[in-house]
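Only one protein chain is missing; all other protein chains are in place.
Letters A and B mark the chains in the order given here, with residues in each chain numbered from 1 onward.
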Amino acid sequence: MAESSLHQAAKTAGAKSYLQIVDVVKKFGDNTVVDHINLSIAKNDIFALLGSSGCGKSTLLRMLAGMETPTSGKIILDGEDITALAPYERPINMMFQSYALFPHMTVAQNIAFGLKQDRLSRSDIAERVERMLELVQMKKYAHRKPYQLSGGQQQRVALARSLAKRPKLLLLDEPLGALDKKLRQQTQLELVNMIEQVGVTCIMVTHDQEEAMTMAGRIGIMSEGQLLQVATPGEIYEHPNCRFTAEFIGETNLFGGHVVEDEPDHVCIHSIELPRPVRVGHGITGTMGMPVWLSLRPERVGVSRQQPVVSGNWAAGTVGDIAYLGGFSIFHVRLDSGKVVKASVPATHWREEAAPTWNEPVFVSWTDNDAVVLTQ
Amino acid sequence: MRQRMINVIAAGVLAAAAVPAFANGKVLNIYNWSDYIAPDTVKNFEKETGIKVRYDVYDSNEVLQAKILTGRSGYDIVVPTNAFLAKQIKAGVYQPLNKAKLANYKNLDPDVLAQATKFDPNNAYAVPYFYGINTLAINAGKVKAALGSTPLPANEWDLLFKPEYVSKLKSCGVSVLDSPAEALPIAAHYLGKNPNSNADADWQASANLFKQIRPYITRFSSSGYINELANGSLCLVLGYGGDLNIAKRRAEEAKNGQVLRVLAPKSGVMLWMDSMAIPKDAENVDNALAFINYVMRPEVAAANAKAVSYATPNKAAKGQIENKFLYDASIYPTTEIQQKSFIQLPLEAKTQRLQTRLWTEVKTRK
């Protein structure tokens, strides 16, 4: 924790913070939905709030948009305290979940909607709408009504509408949630490109980790109203700081255990689910004997018929299930303790010999740098 | 045939709400004016004959006429007023009465029956039930106060038709019947014209008379005036004699200090007569005749007359009616008044239309 906290603090301090969320709390009655959130976001960052439904991410987003008022705390954007401003007074625009396009207006009218409110001249509005339509490649649909568009087209109109006013902050609420899976993957990068082309600071809310990892420069993991970890997608995946994050992002094998050896450069963890202590090549903040969790990503686990020669970091078991996924396969290996360990093995691994089959005795192994200790 | 089917369906659409429940057997369907019979007459008739009576009421000749001309009204006895009766007889909707079954017919006043031949030749289709007048009533105290030193005119119709009188009464409320057919003939009669005229000029003149006094008429009402006259918010009313007497009685009972007088102008009034008739398509003709015969019994006719305070055409019943009714000229107009009065006869369609049109002009002041 110390390390990742430090890491985070360094990162925050290093970036010139453009948006600051300071100790924001939101309660509905006795129910605390957003619990003392502190967050800084740099200009032109794309930041994703990731969490399962009900974690408070949407409420946080709505507080940024001004549709909810924080119970306490402050929101500062570009040096201005906007906590008390009404939605229509904020230099912030939002792309709504399922887009909320005005059904009685054409695509062009939807995009022009906010501009008219800014009292821009007719020609300015037309020009800006034109540019937005170009950006989202919807020029030839300018005079269609929303119901005449496909889901992907609607999504682009919604983006254009929220970008048209050149907001200081763009909010995306489940931006791809209404699209089917295939279209979603294709759209993710398109969307990022467009946002980067305009150069706007952006916060998105999503429950889809893939979406967050693909689109965002930094991710904040939320659970039960709290921000558990804020880091780049890579850091979050490789160095989750808690059990929740480790489980939430990607797949992992978790082992409960306690510290049996605590050195500055490594620790040893004993778990009853594993036959021998696990050596992990990084230090932790903790004491001898404290209970911890060990996270081991499937792709870090090797499978072989030969017993590994190293002293620790392996276990014997039998193959339970094999999920063949083309480029790689997931082996479900049942250890002697009964614990099932998932191992993702690339197909190229089995060039010399045939891959193990069901009920075949195998060994699973990993190196000092593969497992991560979670103290929370 | 085709025409007939259309009529049946049209009748169904127009009169679906009013199909009586009983059609056959010992039943009788009566359609009469509201409050136009003693409370126990029907009950006594049922007890005596075992005939089950369904008794429905209406409050305007127009409603009755719409139903009866549509056909298949389902009623065995209806009670239209003179001019309406005449027209309906002409339209062929009634059947001639079998007088052999009306033993009490002899009780009727021959003078009244003679009058009735004007709209029912030979008394073939209808039996007079009640007759009465349309006249004026005043709130004596309020009229006296409003007129001040001016005395009541010799011709009491001047109260309504002479601006010098009626203009003073405006402040205490003047109401006239809201019906061209009831109001305009009275003006024609006042002007000395034929109240059954088919000449346009006569009706123009009558309407002009009303137009002159229109600014002083505060209400056009055919029923609502009863309450307002009784409680003192009207002081001069052209209305139905019976209604005006009801208002007078109510004011007396309320002891509210309003002294009402129902006038019987010597220059004549409008007479009317309601008669019982049997529709051509009636299904219970014998029962209908039995009922008509029953109400012509002197004691039944007298009881009805007491209940409704209109004039009975039943001469034999008069012995059982109190003098205060018999000698009230607003109920039983004297022979002298009757001679100067008129009774309405059916007008040509174009005259009727003209009356309605002129009356609209009077009301809307155009």
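Simple rule for what comes next: contacts are C-beta pairs under 8 Å (C-beta built on N, C-alpha and C of every residue); 3 or more make two chains touch, one makes a residue touch a chain.
Criterion: contacts and distances are computed from a predicted model.
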**Fill in**
Of "Multisubunit sodium/proton antiporter, MrpD subunit", "VWFA domain-containing protein", "Binding-protein-dependent transport systems inner membrane component" or "SCO1/SenC family protein", the UniProt protein name belonging to the chain not shown is "Binding-protein-dependent transport systems inner membrane component"
**Item:** Residue of A:Val22, A:Ala65 or A:Val198 touching the missing chain in the full complex
**Value:** A:Ala65
**Touch criterion as defined above, residue of A:Ser52, A:Gln148, A:Thr285 or A:Gln307 at the omitted chain** = A:Gln148
**Message:** Tell me which of A:Gly29, A:Gly79, A:Pro103 or A:Gly327 is the one touching the absent chain.
**Reply:** A:Pro103
**Fill in**
Across the whole complex, the chain not displayed is touched by chain A residues 65-67, 86-88, 92-94, 96-98, 100-104, 113-114, 117-118, 143-145, 148, 161-162, 165
**Fill in**
Interface residues of chain B toward the undisplayed chain are 2-3, 6-7, 9-11, 13, 60, 62-63, 65-66, 68-71, 87, 90-93, 178-181, 219-220, 231, 233, 349, 352-353, 355-357, 360, 363-366
